[in-house]
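All protein chains but one are shown at their positions in the complex.
Our next item is chain A:
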Amino acid sequence: MNYLRQQLGSFMPVFRREIGAYYSTPMAYVFLAVFLLALGMFTWEASGFFDTGTADLTPFFVWHPWLYMIFLPALAMRLWADETSAGTDELLLSLPLGMPGLVLGKLLAAWSVAGVGLLLTFPMWITVNFLGEPDNAAIILTYFVSFLMAGSYLSIGAAVSALTRSQVTAFVISVVIAFIFTAAGWPLVLSGVKSIFGAGFADLVAQFSFLSHFEAAQRGVLEFRAVLFFLGFMALWTILNGLWASRHRLG
């Protein structure tokens, strides 16, 4: 218990510091504005929200993985790379803070900004309720799984950010990794992975597709498997994040 408190005691100060960094600079506002704009455009223009004739949010949720893939690495890229390039990692590592709390504080700060983005899509939900009688329980469930999926994308971005001092490098690498996991079930990705790593690995990668795990949730079905998948995925990348951030102590 005491050990846990030591390890996680750093959570609150780091979380608050990161939230402050997002909202005291234009970063969070630019992210939220552009994310919502893009989501709206895709929902209305590309999916034809009003043309489907049914009162549900499928044309809205279908874009989530793709927009997360681009936008969330942008939100996460600064988490560690910025510390390294500004030299503040030295200050941070000299404080009596446990690494687990540090890693979680940073990740959850970014995740909460993404959560605010999701909450601000409430006009969509109001619109479908105004137009018809959608299954609101199913919508809440889809939102929930989408939020978990956002955390998974952010955990990739945060971990990669600990590997480099350049935010741009962190962003590009994160988007590539995020793309691989988003479209892991696609023949395009699978054949590429197969030719580099072999068929066995390609089969494994196919099991990790965000699109297929999010599919059931989009239909309003709560798949325990999908929830576990996203939580496990996040845990794995968070551990990698901790390991990669600890490498700073080796010089």
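Please note the rule applied: contacts are C-beta pairs under 8 Å (C-beta built on N, C-alpha and C of every residue); 3 or more make two chains touch, one makes a residue touch a chain; residues count from 1.
As a working rule, contacts and distances are computed from a predicted model.
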UniProt protein name of the chain not shown, from "Energy transducer TonB", "Multidrug ABC transporter ATPase", "ATP-binding cassette domain-containing protein" or "Cytochrome c1": "Multidrug ABC transporter ATPase"
Of A:86, A:131, A:168 or A:228, the one touching the omitted chain in the full complex: A:86
For chain A, the residues touching the chain missing from this view: 6, 9-10, 12-14, 16-17, 20-21, 24-25, 86-88, 90-91, 93-98, 248-251
